[in-house]
Each structure stands twice: as C-alpha cells, then as structure tokens.
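All protein chains but one are shown at their positions in the complex.
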Amino acid sequence: MSDTLLQATGIEVTYGTTRGLLGKPGGGHKVLHGVDVHIGRGETVGIVGESGSGKTTLGRALLRLVNTSAGAIRFDGADITHLPEPRMRPLRRRMQMIFQDPMASLNPRHTIRRILVEPLLLHRLAADARAAERRVAAILERVTLPAVVLDRNPHELSGGQRQRVGIARAALLEPDFVLADEIVSGLDVSTQAQVLNLLKELSADLGLSMAFISHDLSVIRAVCDRVYVMRHGRVVEEGPCERVFAAPASSYTRMLLDAIPLPEIDPEWLTRRTESEDAA
Amino acid sequence: MTAPLLSISGLNAVSDRDGGAPILRDVSLTVARGEVRGLVGESGAGKSTIAKALLGILPRTVRVTAGTLAFEGRDLLKLPARELRDIMGSEISLIPQDPQTALNPGRRIEAQLTDGLRMKRGLSAREAHGRALSLLEEVHIREPERVLNSYPHELSGGMRQRVLIAAAFALEPKLVVADEPTTALDVTVQKQILRLIRGMQEAHGTGVIFVTHDLGVVAQICDTVTLLYSGKVIEEGRTADVLASPRHIYTRALIAAGPRYDRPDAGLTPVPAAVFEELRREIAAGGGR
Partner (left out) sequence: MAELALTTPTPKAPSRAAKRLRALASEPKVIIGGGFILVLIVIAIFAPFVAPKDPLEQDLMAGTLPPAWVEGADPGFLLGTDDLGRDVLSRLIFGTRIALIVAFVAAGLAALIGTLLGLMAGWYGGWADRLISRLVDIWMAFPPVLLSILLVAVFGSGVHSVIAAIVIIDWTRFCRVVRAETQAQAQMDYVTAARTIGFSRLKILFSEILPNVTPVLIALVSLEMGIAVIVEAILSFVGLSVSSDTPTWGGMIAEGRQIIYEGWWVLVAPLIALFATVLAFNQLGDGLRRALDPVMRR
C-alpha cells in the first residue's frame, strides 16, 4: 500500500466554456494550468497563494466539486477523475471539507443537531438516531462545544463556535482526507490559535491527511509539513516547510515572505523591494 | 511643547441597542503632527468606534457619554454641524477599509476625486483635473489620464486603494484616519500600499490614526501604538517599546499568539483564560462611566 493518499497530476480547470452552434466548445477562462500535487497519509500539506492563484479551485477540484478539463486524480489508488456522481458518493465520506465562513457553510434553517446527525445516518455510521446522538455528543466534547448548541440554529452561535461545528461535522465521518479552505481567515488571533490547535490534535488523533488552503504563509508554517506555492494557476514552488521558508527557491515565494510584516521593528522592511514586485 | 494635533480625553460611549453596554471606557490618546499612531485590538475592541467618532459617523445607537475629542484644540463633539462639515473631508479625512464598496460604481474616478477639490476648495473643473492628475502620479499610478476616465470596476483592488489614498490626501488634511486600509488586500499589495501611505504621510506632514488588528503592520508603519480591549486602553507607547518590552500580560499574550513564518511553533498559543480573567477584573475595577 503506497504512502500517497491523494495524487493529482496535470490538473486543468477551465470556467465558462460555451458551446457553439455545432456543439464545439469554445471560449472559457483557464484557472488551473496543469497542476501536480500529492498528499501522503497523515500529512498536512499547505496550499498558499494570493487572490487569483487558483488555490480554492484546486481544492475543489481535488474533491471533485468542480470538473477538470484535463488531468487525473487518484484517491487511495483509485482513479476518481471522471467517476460518475452516484459512484463518487460513498467515497465522499472519506474526503471532507471545512469552509472559510461557517455562517455560509451551515444551513441557517437547520439545527446543529440536524447538521451533525444527518451525515452519520446517511453513511450508516450510526444504526439509528440515538446512536448518532451519542457519537455527536462525543465529538462536541472533543471540540469543546456545550451540548446546548444542538438545539440552536447557526446564527445563534458565536463565530468561533460555528467554526467548531464545521470542524466537528468534517471529523464526524472519520474521513481519510480533509480540505480546510481558509478556515482561520477573519478570526481573531486568539480564536485562530485555538482552532489551529484543535485541527492539529484532531488530525493526529484520526490520522488525517489534510490540505490546508490559506493566503497567510505564517498560518501555513504553524500547521503544515509541506507547502505548495501557487501563482496564476500554477505551482511555482513546492517542498517541506522548513526548506521553503528558510531558503525559498522561487523569487515569488521570496516576495511573498518578504511582504509579511513581522511584529518586530525592522527599519528596512518598508523600503526593501524584492525582485519582480509589480505595481498593483 | 506644541499642543498635539488630536487629543482624545476620557472618551466613554455606550450602545443603546444593548441596553447601555459600554463600548468605550475612558479612552485617552494623542496624535502629534506628523505622527502615525496605531489603534490595535481584536474585533469588538472599539477601534472602529473611535475612528467613527473622529469622523462624526457614529451609528445612532452609539452614544458618547463623557470625554472630549480635541482636534487642534476644538472639541469635535461640541462643534455645530456646519463647522464639523467643513472639517470633515478637508482637515480630517478617511482611507476606508474596503476599496470595493468605498467607490461609487456608477461614477468615473475623476468625478469622485475632484468632488472635494471643487466643492471645498472652489477649484474650477480644469484646475481640479490637473490636481487630480498630479495626485494620481503621487500615488504611483501609471497612465493617470486613463484611470481618471475609468470606472471603479475597471481597476484592480490595489489601484482602487491608491485612488482612495489620493482622495484622502487631496485636500491636504492635517489628520488622516486609516481604517484597516490593507485588510482586504493581498499581502504583496499590502506592502506597496503601506509604503505609499507612509510616504504620503511623511511628504505632507500628516498625522495618521491607523486602525488595524495586525501587530506586524503596526510594527512597520506606526510610530506609536494604543492597544485596546473591550473599549479600554490596555497599553500604549512608542511601538518599539511596546513590542520589545510589553508591560501588560495581554500585550504579551497577543504577541505570542500570532503565527510567524519564521517560527514553526508560533501561532498555536491562544491567549490564556487567566489573562482574560485579569482583563475582566481590571475593567470591572476601572469602571466605565
């Protein structure tokens, strides 16, 4: 059994292809230009880039949420690139996602109980509603949420609590792989630290592989083993975090790192320019 | 010693919507001419409220209950509406947070840039046009003529923010309120914009109140910093001092909680509950009015 859980090669994603009168596809805007990523078992891989880099699209392509116009995706050895949706569904239990805005990713008209219990029943991880409730109670404790949230709607919870529900939902199905898409952007520094800690613990407990998408290199450093740096739909650098952050090979990575202001006085930071800085 | 440009003294505000819950507790700070003061805090700390109070745009549900906002010696809270209108936009101006929504999508850039010049300085259309061109050059926009003629949606986020900075400095204000002006921008664009704001500020000798939640930004661009928590000033001083040797445990905890690309174990230490306990104690003891 190979060490690689998820392997994507030559991924291309094109949006907005139109069909001409004769059925020939035309137009369209290519968002990913032949991207290769691989994620090993138990590994946390960061995908970093600025807006327009394609990192979010890549994440969704890996989960087969958007269609690829080229390339192949293998999950646990099986080719899932063109797997029809009905055959994809049982696999979905093993590939979960945590979203950036829990306000948008939790249905406002559902209770937390429903949000957490239904997936368990769907995948028959619990025999009945009562068994499901037990498992839900256990995960709530794990993410330090009080049991009272079960009867509430998402808008009645705080931002940090909502994010924990999102994490609980993903972990509940005991997946092999989790995609975390900008899950701490917009959180206070203290809440961010709590969420990152929780994620690391859960990941270790469940032996998760994770793809952590972020625009913030500092956050990536805190949680990831390896990192992919993306720009304009391509991977410009890849490697273990230690190496990439200490000695970046790509000038773009250097520019990204240099642009981050650290909370220490650095009189040259403002005037220091790294190569290939384009004016906005 | 010359009087400071801005002197906020004992400012207290409450939220009528939450039954009189305090939003600002006895806040005091000063900004000297040409000084960049950072206003830092997590969400809900009150930094936006202070900025809005300065600009006279507090929501109706927020009420100032005590204190003064002395701008060049005059208390903004007590000035008649007409005088306030004269000051806003020309002596005190704003760099807003979101370049998407701060510009009117239905008007060309030129119209929006020259509004203030024509109404408050009485420039003619041609004079205003010339001034707008030189402003755009000052913010390093290439092809200023084309940009003047464009609509906001035709420009990138970074360019829009440059236009907004140009607009903020157009009338040579004495104080600029920068309300999280780089939060919505990519990090590489942020650096350029920060460089620009610093450059403009130094060139024009403007005082700046820089609202942000990012201690890194404060370190690189602010001369002095005021740290807020729940509407109360926790610590303030020269940035170098506060960051290198913070006096308050909250400051220390906040610095430690932030992730750093050069330290793999940073960013995983939340602010300890004990610190919040201490803060609550101090707030209860201090007693907002």
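For reference, chains read A and B in written order, and residue numbers begin at 1 within each chain.
Note that a residue touches a chain if its C-beta (ideal position, glycine included) is under 8 Å from a C-beta of that chain, and two chains touch if they have at least 3 such contacts.
Everything numeric in this text was worked out from a predicted model, so none of it was measured.
*Asks:* Considering the entire complex, write down the shown chains that touch the omitted one.
*Replies:* A
*Asks:* Just one of A:Ala104, A:Ala138 or A:Ala246 touches the chain that is missing; which is it?
*Replies:* Touches the omitted chain: A:Ala104.
*Asks:* May I ask which residue of A:Leu122, A:Ala137, A:Ala204 or A:Ala246 touches the chain that does not appear here?
*Replies:* From the options A:Leu122, A:Ala137, A:Ala204 or A:Ala246, the contact with the absent chain belongs to A:Leu122.
*Asks:* Spell out the interface residues on subunit A facing the chain that's missing from view.
*Replies:* 60, 63, 65, 85, 88-90, 92-93, 95-97, 99-101, 104-111, 118-119, 122-123, 147-148, 151-153, 155, 169, 173
Simple rule for what comes next: only the chains that are shown with their structure count from here on.
*Asks:* Going by the contact rule set out above, which residues of subunit B touch subunit A in the complex?
*Replies:* Within the complex, subunit B contacts subunit A at residues 42-43, 140, 142, 156-159, 161-162, 185-195, 198, 213-221, 239-240, 243-244, 253-255, 257-271.
*Asks:* Could you pull out which subunit A residues touch subunit B in their complex?
*Replies:* Listed in rising order, the residues of subunit A that touch subunit B are 50-51, 188-194, 196-197, 200, 215-222, 241-242, 245, 255-266, 269-271, 277, 279-280.
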